[in-house]
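What follows is a set of notes on a single structure, which appears directly below.
With one protein chain withheld, the remaining protein chains of the complex are depicted in position.
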Amino acid sequence: MPSHNPQAPDPLAHPDTPRIETREEVMFFDTDIGGVVHNIAYLRMIETARTRLATHMGMQLRDMANTQIYPVVVRTEIDYRKPATLGDHLIIQGHLESLERVRFWVNFRIHRQSDPATCLITCRQSLALVQMPQGKPLRLPEDWNQRYAHLRA
Amino acid sequence: MPSHNPQAPDPLAHPDTPRIETREEVMFFDTDIGGVVHNIAYLRMIETARTRLATHMGMQLRDMANTQIYPVVVRTEIDYRKPATLGDHLIIQGHLESLERVRFWVNFRIHRQSDPATCLITCRQSLALVQMPQGKPLRLPEDWNQRYAHLRA
Amino acid sequence: MPSHNPQAPDPLAHPDTPRIETREEVMFFDTDIGGVVHNIAYLRMIETARTRLATHMGMQLRDMANTQIYPVVVRTEIDYRKPATLGDHLIIQGHLESLERVRFWVNFRIHRQSDPATCLITCRQSLALVQMPQGKPLRLPEDWNQRYAHLRA
Partner (left out) sequence: MPSHNPQAPDPLAHPDTPRIETREEVMFFDTDIGGVVHNIAYLRMIETARTRLATHMGMQLRDMANTQIYPVVVRTEIDYRKPATLGDHLIIQGHLESLERVRFWVNFRIHRQSDPATCLITCRQSLALVQMPQGKPLRLPEDWNQRYAHLRA
């Protein structure tokens, strides 16, 4: 179980916190018969944002196939607050939240471009860097501990 | 944030708790370049199990398109403990965990058919019954409060 | 069965032919254990390009939910020529190919941004405009017959 301390300082208040913003337009394949975006589709949008955040932190997709070191999702917590629907222009904002010894937490928020005040989705994920095919979790890179010292748990 | 009381009695100990078991064989479309099942694919397997659990509790898929009352996922918490891979035969076990006024919680566990003791995935989801297209959450059915009184929060 | 006349004039040679270009970076969820992009993932990329082409031709996603007139895929033909892999930057090019009375054909080609000469994927799809929920196919809009007269079959 993750410890989530609401008294912790806001990571976004610190200029060195890596952050990202991506955009998606809701397609048919994102929706279901209920008339709104299917719950699983948001996780694909979040994966795209997370991958760009990882690039920003020094992990390139093209390198991963060579090194076989992959960031692996260990836990996802996602809250569905308001629905999005077909044709909505969504903004996914993500940032690094905290670092542990072998895991790190990332945080996402989705809103409509036309209505930034209304939060549709919030999501936290913890990840580990894993050496495949053995599946061995690695310590987080030493330079992360220095660059993101303010986020160490 | 959900309250999850570890001292609560085990819902599976009570014979009236609705429960379900489904099976999946891991297909190519479930895997990714890391060589194991992609994190999003498990949520599709869990949706299939959840839908059968809902049928068991009296919600038929065929009715939903008519009544436009849909069970909507409000929150997902999923922990990825061990990876599954191509061709694995997986068992998804699910049960109703608790009832609130407008939300209910369901709980899932995934293991390999060949190794029931090793848990790969645990997942909790809360859902609400929502009248579409207005998106209005409804009170849970009165008969649930009676049939599943032992699960009332 | 579609008639595909290789002697037909190239639709791209005519300036009034609607055309589109979209970009995708290959994500983990696009790949499978074979180490390359899964065959179904390209169809999601093509749907995004097709939707933008439709917008260009006057069909707005936001309108569809109101009118309940949806472009429905009637047939897909897709050839997988060369594989793409994780982190590839792909360009999807699409254009209107021909108009029939109730169907129209669109055509797509995918290549890597770094290598436009190497075609990875070619795809043709025919679509109809369908009034839901009855599922009734409609005649194509009269103004298409005028604007795209050079593409009438």
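Which chain is which? They are A, B and C, in the order written, and residues in each are numbered from 1.
Convention: contacts are C-beta pairs under 8 Å (C-beta built on N, C-alpha and C of every residue); 3 or more make two chains touch, one makes a residue touch a chain.
It should be emphasised that the depicted structure is a prediction, and the values quoted were computed from it without experimental measurement.
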Contacting the left-out chain: of B:17, B:48, B:93 or B:122, that is B:48
Residues on chain C facing the left-out chain by the touch rule are 33-36, 39-40, 43-44, 47, 65, 70, 72-80, 83, 130, 132-133, 135
Those residues of chain B that touch the unshown chain are 25-29, 35, 44, 47-48, 51, 60-62, 64-65, 70, 85-87
Touching the unshown chain, chain A contributes residues 28-29, 31-36, 38, 40, 85-86
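Note that in this section only the chains that are shown with their structure count from here on.
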Comparing which residue numbers chain A and chain B contribute to their contact, where sharing over half means same and under half means different, the two sides are same
Argmin over chains of |mean CA - global mean CA| returns A
Taking each chain's centre as the mean of its CA atoms, the one lying farthest from the centre of chain C is chain B
Between chain A and chain C, the Cα-mean centres are separated in Å by 31
Rounded to the nearest Å, the gap between Cα centres of chain B and chain C is 36
Expressed in whole Å, how far the mean CA point of chain A lies from that of chain B is 23
Residue ranges of chain B touching at least 2 other chains are 33-36, 40
